[in-house]
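With one protein chain held back, the other chains of the complex are shown just where they sit.
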Amino acid sequence: MSSLVTKVRLRQIEQLIEKGKRLDDRGLLDTREIKIEQGLIEKAEGSARVFLGKTEVLVGVKVGLGEPFPDTPNEGVLTVNAELVPVASPHFEPGPPDENSIELARVVDRGIRESKCIDNEKLCIEPGKKVFVVFVDIYVLNHDGNLIDASAIAAMAALLNTKMPNYEVKDGELKIKQGYTPLPVKNHPVTVTTGKINGHLITDPWIEEEQVMDSRITFATKEDGTICAIQKGGSGYFTPQQILEASKIALDKAVELRKKLDW
Amino acid sequence: MNEKTEKLIDKKGIRSDGRKADELRPVKLQVGVLSNADGSAYIEHGKNKILAAAFGPREVHPKHLMQADRMVLKVRYHMAPFSVQERKSPAPSRREVELSKVIKESLEPALFLELYPRTGVDVFVEVLQADGGTRCAAITAAALAIADSGVPMRDLVVGCAAGKVDDTVVLDLYDAEDKLGIADVPVAYMPSLNAITLLQMDGILEPAEFEKAVNMAMDGCKKIYEMQKEALKTKYMVVKEVEE
Partner (left out) sequence: MPTFFEKKQLVTPGELLAEGDYLPGENTYVEGGKIYASRIGLVDSDNKKVNVVALRAFYMPKMGDIVIGTVIEVGFNGWTIDIKAPYTAMLRASDVLSRPFKPQNDELSQVLTAGDLIVAKIATFDRAHDPQLTVGEPGLGKITRGQILHVTPTKIPRIIGRKGSMISMIKQETNCQIILGLNGVILVTGKTLDEEELAISVIRKIEEESHTSGLTDRITHLLKEKKIGKVEENKVE
């Protein structure tokens, strides 16, 4: 990918970081402003749009019917996909998902799946035969850095906004009834990504910082303080001490965010 | 999650494959196994059987992927259709795409990318048989293949996972433990530089358990690192002095 940032700018970012500051006046561990809107796509069973600074991600949730996986006959199915649509950045090209959008989808998926935040067994209609399938589609609309956290917040907000159709099973036949039930959500996993620039850890990297940083590490955590997903990315490395420091930062930031969003 | 009728680790702390909590599966390494590759290596880690080949540095194709100021590393992690219980389609799955990316990012820190601008190194990893922990074993073999090709490296990169099974943090999960266990933490490490180049987790861990798992995985990495060095030296062993 060609660099968006000039060498002069890169040096400016590095020098500020040495002083504990960032170009947009944030502290090293400050997150950008978050704005969430839910329910904006009426045809979807659930939806949410998140602004994390200028990064914009829209998530739509569709609930369909399908067969359970053979090794989990009593559970519904979750599938997460992500699209880095060309409108979001001059560097996104149309086409099938590339390694970046696949990694994004799988990391967000891991946070939701491993935390067991969706009560999967309540999605079961007929064990072994019919279950609800929850399709989470992440649509990145503007890339200004930290797509993982923005997408994870949007996915969580969309799931909290999701309604499943009511139904009844009579004589082996499935009938959809009037009315909806909210998707059963048991907890609120929060994903926090920390980047590393010249040995300094910064949270919520902005797009120009992502050009300078040598690596990032993402932690998804639950309310009870457990970690449910981790992903290191980028061409650099972390020392074990930096990993532990980043994990503590992620736990603290998650608590902060849950308070702010009332999750 | 289905009710487990068997425990994965018994009261005496012995796991379902007979190992103790901090015991590694047996590892065998061979360097220079493919005559057409610039560098190659083969690993058997438990029942995993993985082949890695490195080509380059060479011209980058397609040209638009070339970088003017650095070398580009490309990694393809691929599983053979017969490598797993249920035949796997040869087409790249989303998992293989993600693993190719994280494996590449685990090896890049070891390379001096700026030294060879406008070139690329291609690393191909073929998983011939999989039994849990394939990405870690793949990294161990890929690093040897790169060293064998003559590309300079800061250090060998070695991979090993740890995790949690029932109530115990254990080293080096095999397939059953990965599928039925509580958490899996794959790690890649450059021991000379104390650098973690790959870290992922799925499952649930308390922060203290996480710290224990990472430390355990690094210890596993250090043990396998000694085997990597041995395997590399074995191939390039100095010929005994010829007596006149």
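Letters A and B mark the chains as written, and numbering starts fresh at 1 in each.
Following the convention adopted for this analysis, a residue touches a chain if its C-beta (ideal position, glycine included) is under 8 Å from a C-beta of that chain, and two chains touch if they have at least 3 such contacts.
Because the structure is a prediction, the values reported are computed rather than measured.
Visitor: What shown chains does the left-out chain touch?
Guide: Spelled out, the missing chain touches these shown chains: B.
Visitor: Touching the hidden chain in the complete assembly: which of B:Gly13, B:Pro81 or B:Pro152 does that?
Guide: For the chain that is not drawn, the touching residue is B:Pro152.
Visitor: Residues of chain B in contact with the chain that isn't shown?
Guide: On the chain B side, contact with the omitted chain comes from 38-39, 56-59, 68-69, 110, 112, 116-119, 147-156, 190-193, 228-229, 232-233, 236-239, 241-242, 244.
Quick note on the criterion: only the chains that are shown with their structure count from here on.
Visitor: Roughly how far is chain A from chain B, centre to centre by C-alpha average, rounded to an integer in Å?
Guide: 27
Visitor: Along chain A, where are the residues that touch chain B in the complex?
Guide: Those in contact with chain B are residues 71-72, 97, 99-100, 102-103, 105-106, 110, 113-115, 215, 217, 222, 225-240, 243-244, 247-248, 251.
Visitor: In their shared complex, at which residues does chain B touch chain A?
Guide: Residue list for chain B touching chain A: 1-2, 94-95, 97-98, 100-102, 105, 108-109, 113, 185, 190, 193-207, 210-211, 214-215, 218.
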